[in-house]
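Apart from one protein chain that is not included, each protein chain of the complex appears where it belongs.
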Amino acid sequence: MKSVWRAIGTPVLASLIAIIIGGIIAAAIGYNPLQVYGSLISGAFGGAIPLGNTLAGSVPLILAGLGIAVAFRAGLFNIGAEGQYWIATVAAVWIGYHFKGMPGFLHLIFMLVVAMVVGGLWGGIIPGLLKAYRGAHEVITTMMLSYIGILFAQYCIEPGGPMLEKGYQPQSPAVAQNAWLGSIIPNSQLTWGFAIAIVAAVVVWWILFHTTFGFQLRAVGSNQFAARYAGMNVPLYTVLALGFSGVLAGLAGAVQMLSQDHRLTQSFSSGYGYTAIVVALLARNNPFGVILAGIFFSALSTGSQNMQLVSGIPQSLTDVLTGLIIFFVAAERLIPMALTWYRRRKSGRLQVSLPEGGRTDG
Amino acid sequence: MTHFLEVIDLKKHFPGVKANDGVNLTVKSGEVHAILGENGAGKSTLMNMIYGLYQPTSGQILLEGKQVEFSSPRDAIRSGIGMVHQHFMLIPALSVAENIVLGDEPGGIQYNRKEAVRRVQQISDQYKLQVDPTRRVADLSVGLQQRVEILKVLYRRAKLLILDEPTALLTPQETRELFEIVGHLKAEGIPIVFISHKLDEVREIADVVTVMRAGKTVETLPIGDATPQDLANLMVGRDVVLRVQKNPIQLGNKLLELRGIHVRDASRHERIRDLSLTVSEGEILGLAGIDGNGQSELVEAVAGLLPTTAGSIHLAGQDITRVRPFDRTELGIAYVPQDRQRDGLVLDFDLVENIILRDFHKSPYSKSGAINYRAARAYAERLIREFDVRPADADRKAGELSGGNQQKVILAREVSRDPRLLIAVQPTRGLDVGAIEGIHRQLLRLRDNGKGILLVSLELDEILSLSDRIAVIHDGRIVDIVDGDSATREQLGLLMTGVKSTAETRGERV
Amino acid sequence: MSVLANPQLWFATLAMATPLALPAIGGTFSERSGVVNIAMEGIMLIGAFFAVAFSYWTNSAWLGLLFGMLMGGVISAIFAWAAIRLAADQVVLGMAVNIFAAGLTAFLLDTVFGFNGTPANTPSLPTVHLPWLKSMPFLSGVFNDQSVLVYIMIVIVIVSHWFLFYTRLGLRIRSVGENPLAADTAGLSVSRLRYTGVIIGGLLSALGGAYLSIGILHSFDVNMTNGRGYIALAAMIFGKWTPFGAFGASLLFGFATALGIALQSFNVSSNLLGMLPYVLTILALAGLVGRSTPPAADGIPYEQHR
Partner (left out) sequence: GTPNNSTSTTNNAGTTGSSAHASFKVGLVTDTGGLNDHGFNHLADVGLTKAEKDFGITGKVVQSTQASDYVPNLQNFAQNGYQLVIAVGFLMDGAVKQVAKEYPKTKFLIIDDPITGMSNVTSAIFNTEQCGYLVGAMAGLMEKQTGLKGINNKNVLGVVGGQQIPPVTSYIAGFQQGVQKTDPGATILVKWANSFSDQALGSQIAQAEISQGADIIFPVAGGTGIGSIDAAQSAGVYAIGVDADQNYLAPATVITSATKGVDTATYDVIKQAMNNKFQSGIQYFNLKNGGVGIATPNSAVPKSVITQVNNLEQQIINGSITVSATMK
């Protein structure tokens, strides 16, 4: 019980602090904080459709977040999930409209698998090999490949691009409709993609903590010297961990395509790959934590849209609030520290403080 | 003599551990005060509080009669306290001189590198602890790093010196020189707190000894004519066997054969040149040598972590020169690496995971890729009991154990996997006498069961008391191989400097 | 090869390298002291916004620059406090700062100045024209009429190198980033030194942002940094955590961007040309630069058992 409180209690309290500060800011500018937060919550959870949209929005964050968590577990920082997502999306969409007339279920699996392979290659194998054999830092390589991936996706549907569909819209053809992921809550964006995300989290958890693969991955991540001494192949696991990470980012792209967009359009600023970094870290790279953190961030996002509508708060202010919330959740120590300070101040009033010797800094 | 340092009922509680639980200590000017205690008794914790690195949970520290509250080592240094830490406090990326002068660098805004090198050269000459001030610490052997640690406190000219296991990595000669330094300082009236598990040393240098057990000081007594045996019994609380009995050797087949190998280190320097060596079943081959003469490269080559550039390595007749490290362990090679925290353990893993670190892929700990934690835990708990790892908690992270207990975990793991060949580098470094006794017993048991052991150690006593044969390495070559029973410290000491003795040798050549 | 002979290409290289080099060197200070700093993007935005806002309010670009840097320093001090005192996850904090800064600057821009931003007559920093370069047309084309901040950046590269590797404080900052425990036992104040590193980083990042808003432009725009803070992070790593390395990597990025612009005359897809900086970086990294090892304690909060 105590450990559960420690795991969940502090982030919750920290968010509360952020929310209170945000409320004060909102009130100072002239908005009604109760209305602001009421609209945030009702926009995220108030009813089947908002709830469905929140859960739907969490799917790419959970999947990409899992990927980033896996990399972190292996001591690697995959900052390029965004590009892995897009390059895999390109591949999935191409498979989706190029092979017509396949049974929907098989077609779906086909797309998911290809997206995972492409994401794994892009995010994992290339940076992994460069890291393992050329010493190239993965933060640079994944970031650079990420930009390249996004530009490549743009290239595919630019005028004259290889995947451009005829017509006014600069977009690719749609993937075969019988392969689309079906909706769970009607009129909301929630599809069976959410189930895929949950299953992926369980699978990642199981792989990390219950297989020899995960064991070696974590050992390499915590202490590569000891891992080497224990006979583990450190370069191989560098490649595999980044690959696994890219696989999940690629899966995120494919699932999102099959749930929502169904085709490549000019919307290349999803930002999922970056938010997913925060999702993974706030979850302490724990797969189940990633689910919660993913839903949390999605709720902030869907709720903030409703907040604009109901209380008229501009989008920029909701970013300020989001930044504050992340800040305080990360700075969770603030609470125990404040408590200690408060206690000390209280007891300090009772006792005469002793003269201190040689104290210079704190 | 005045009371320079006084510690009154000091307590330090970590979550779940009472590392210090009522410590009382008085150190007078000009005395060498030894602290003895088993691994985990709380010695380092106590010193870290005196040095300002930890803040006491309760209790008082008095320096020259005045109560002090150090919030950081900065304060302690200002009050004239110097400390050599048990674990190195060095910055590998910086040079020797930079490490030594750090915090009190010569120069104004600009750092005067030349002056720093000059000053360091001067004290290193003065105290005969030779190190090249311009070298990067990362490139130094651990023995040299130990010297740098000592030079650091000498540079600061402390009024109270704390030495936490300073001799663990020194050669006998270096230990001599350190003791001379201690003698000088003592003569100047500087009090010295000295922690060591080597009872001979304690007897030689200390005036007073305080014994700690389970976080408490149990006794303070003048060293008088306490024998090592007395001291050992005092600190462990039972009778300890200091020199274990060895059974007659039962030599078997050749197990490990190195045939003319050449090895380069990570920075491409050739560190092993045309080295040949054989370890047979049922024997302990001691490898003696001054630190940095190729021992670690030799071990890494056998482990497969460094490639051999020429020559071949054979295990029980099979050529394993090109076999991957993973498969070498499979073939029955086990290691106790020198740097336990770096190479031996994953400090973030709990004891269960550390204990199966090598065998996680084998039944019963895993089946077709899935780990069976129940079997692993049962095994870990058995080993923790057998090897007396404290605290006996399989869920604890390895990083939370005291150094001695970390070493026990590694030994437990390696010995219990029933290897054909065990390569043990400094297996008892930093261990208390009780623990050493236990580990020596384990090594001998392994030998008596017909396994081969390559024992690499800087401790001549350990080499002499355990080895059947002793190979002496110097500058990447085996200088000579001598008989373990008849060899003497003096003979080995000479060989270690590269001078081949004229005495009869029994070593074989391949 | 006429493209390479055009001084404008090299002018643009230098001009585009500056807003990368400044935050990259800033990040170098922060990470050398052991604090991973991916907040450069956000701090640049803060610097950019407040520099132009204060230029407008005080009617002096130099005062604007000062205040812009000051605000960057304030934000990085808060970041540092959470990272050092509260031992919070530095990557998460950095992302929080980035999101916060993007929102804050957009909000202030809209509410204070309206959607069209600061007025066109807001003062901005001068450019430097060296008449004696006239005789060398190529050099004149590269160096003349660059923003004064380009020259300041070059001075900063040199001073930073000297500061990190030749001063006592620099030695101390580096030692804290390598092994804070060792530095602590040597009597250094780990937290003070880390604050120093992070705040210098913040000042330089804000300077990089100000270069955009009042150096080469005259206004602030939402998200006008466009990910340069992240590229700067890559440049810092690429440059192996040294000022000259960071500068060199920034020049490479600047060059590749400028070249990409120049080559657009040749009818190649702009999206494919846009890949040039990133492809070049990977090739350079894989081929020439080799392993870059961060400061050993980079990103690890120093937690004393006090």
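Letters A, B and C mark the chains as written, and numbering starts fresh at 1 in each.
Following the convention adopted for this analysis, a residue touches a chain if its C-beta (ideal position, glycine included) is under 8 Å from a C-beta of that chain, and two chains touch if they have at least 3 such contacts.
These figures come from a predicted structure and were not determined experimentally.
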*Chain not shown, its touching partners among those shown*: A, C
_Contact residue for the chain not shown (choose from C:Asn144, C:Thr167 or C:Asn271)_ = C:Asn271
_In the whole complex, not just what's shown, which of C:Leu109, C:Ala186, C:Ala232 or C:Val289 touches the removed chain?_
C:Leu109
*asked:* Suppose we count only contacts with the excluded chain; which residues of chain A make the list?
replied: 43, 49-50, 53, 56-57, 151, 154, 158-159, 168-170, 187, 189, 256, 260-262, 265-267, 269-271, 301-302, 304-306, 308-309, 312, 314-315
_Please output the residues of chain C touching the missing chain, sorted low to high._
6, 8-9, 11-12, 15-16, 19, 106, 109-110, 115-116, 120, 127, 212, 216-219, 221-224, 226, 257-258, 261-262, 264-265, 270-271, 274
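To be clear about the criterion, only the chains that are shown with their structure count from here on.
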*In chain A, residues with contacts to at least two other chains*: 361
*So which stretches of chain B touch two or more other chains?*
71-72, 74, 78
*Where on chain B does chain A make contact in their complex?*
66-72, 74-75, 78-79, 303, 305, 324-330, 335, 337, 339, 342-349, 353, 357-358, 360-361, 366, 369-371, 373
*For chain C, which residues are in contact with chain A within the complex?*
82, 85-89, 91-93, 95-104, 106-107, 110, 189, 191-192, 222, 230-231, 233-234, 237-238, 269-272, 274-275, 277-279, 281-282, 285-287, 289-292
*Tell me, which parts of chain C touch chain B in their complex?*
166-172, 174-175, 178-179, 181-189, 295-296, 304-306
